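Worksheet: one structure, shown below.
As you look at this complex, bear in mind that one protein chain is not there, while each of the others sits in place.
Showing chain A:
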Amino acid sequence: MSLDWTFIADSLPLYLDAMWLTVELALIAIIVSMIIGLLFSLVLFYRIKYLSGFIVGYVELSRNTPLLVQLFFLYYGLPKIGLHLSEFDCAAIGLVFLGGSYMTEAFRSGIEAVSSSQLESGLSIGLSKVQLVRYVILPQAFAISIPSLGANAIFLLKETSIVGAIALMDLMNVAKDLIGMSYKTAESLILLVLAYLVLVLPLSLVLTWLERRVRHAEFGG
């Protein structure tokens, strides 16, 4: 079987547009959900009344419902109560809703992995609870959390492949349409796989590098 290179060249712009959409969504999802995760894990650490309970509930809800269901809720459900969001906004909010809980868990387990004797050591030199978090807990927790934060980032990037379900022209939809219209299945699929590889591989490499760097900076190793 030989590939139709003209078809591939003609389809490239469609794929590039879709890749850009994926990059935008993934960046928003990763950055915002990391901020949410950091804030929420601190609320849990400080055991702030009511807020902690709310966050525990959110994490459970978010982790135990499929992203597809969350997207349908946002896209088809919210308009029923008069709230109309664009497809892009729905996708971004859905991904952040999903990622926030995973990032919260990643930060929380990092914070919990810092030993209680380290906390006492910080307290014994008169640090306040905020200083303790800032200078003693977070630097250590962050280094511990990096692998799972990175795994979550890649997870979110890959999860963007579902936003086609709410009519966004993402990579999956582009490939599906091309196959449907031209029957060039092999070409379309190869391009699809390559597009994700081009997106995911660099992120993986950057994360591996970051992991090493942070460990080095944090612990002088």
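Rule of thumb we're sticking to: a contact is a pair of C-beta atoms (placed from the backbone, for glycine too) under 8 Å apart; a residue touches a chain by one contact, two chains touch by 3 or more; residues count from 1.
By definition in this document, contacts and distances are computed from a predicted model.
Per the UniProt record, the absent chain's protein name among "ABC transmembrane type-1 domain-containing protein", "Amino acid ABC transporter ATP-binding protein", "RNA polymerase sigma factor" or "Cytochrome c oxidase subunit I" is "Amino acid ABC transporter ATP-binding protein". The hidden chain makes contact, of the residues A:S121, A:T185 or A:T208, with A:S121.
Of the listed positions A:A29, A:I93, A:I111 or A:V136, the one in contact with the omitted chain in the full complex is A:V136.
For chain A, the residues touching the chain absent from view are 117-118, 120-128, 131, 135-136, 139-140, 143, 217-221.
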